[in-house]
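Heads up, the thing below is written out as structure tokens.
What you see is the complex with one protein chain gone and the rest in place.
And then subunit A:
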């Protein structure tokens, strides 16, 4: 999963004490960063989660708390049905922006499947790219009102 270890590169910096568990081992300096200005380009759910989601929700999905919060995705009973996370990823809600333009149906399905079967969640990965496509159209219709 982790393609390159960047430890040698990082040794040149004095490491401050980091409270956050540091397993987001990005191959520092890789210029495409799994993304373009228009899209995320990874296909694997774990990789997509790390790039797109983990900055806010945490590498272990534990969430983060400030004046507002990023909810924990670890051990989250609301992930039992795909409709909920698919809706949030596509439509956003509050601090959660919409990722609809940046992720295709297969990528959304891959992230949701990852969430349902990782981070302490043990649900059936019950969503396909086809399902996401259907839901995308439906949510857009609802918004149009």
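Here is the rule we go by: a residue touches a chain if its C-beta (ideal position, glycine included) is under 8 Å from a C-beta of that chain, and two chains touch if they have at least 3 such contacts; residues count from 1.
The rule we apply is simple: contacts and distances are computed from a predicted model.
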**Complete:** Of "3-methyl-2-oxobutanoate dehydrogenase (2-methylpropanoyl-transferring)", "Protein translocase subunit SecD", "Tryptophan 2-monooxygenase" or "Capsular polysaccharide biosynthesis protein", the UniProt protein name belonging to the chain not shown is "Tryptophan 2-monooxygenase"
**Asked** In terms of residues, what is the contact footprint of the unshown chain on subunit A?
**Response** 6, 9-10, 13, 15-20, 22, 24, 26, 28-40, 50-56, 58-59, 64-70, 92-98, 102
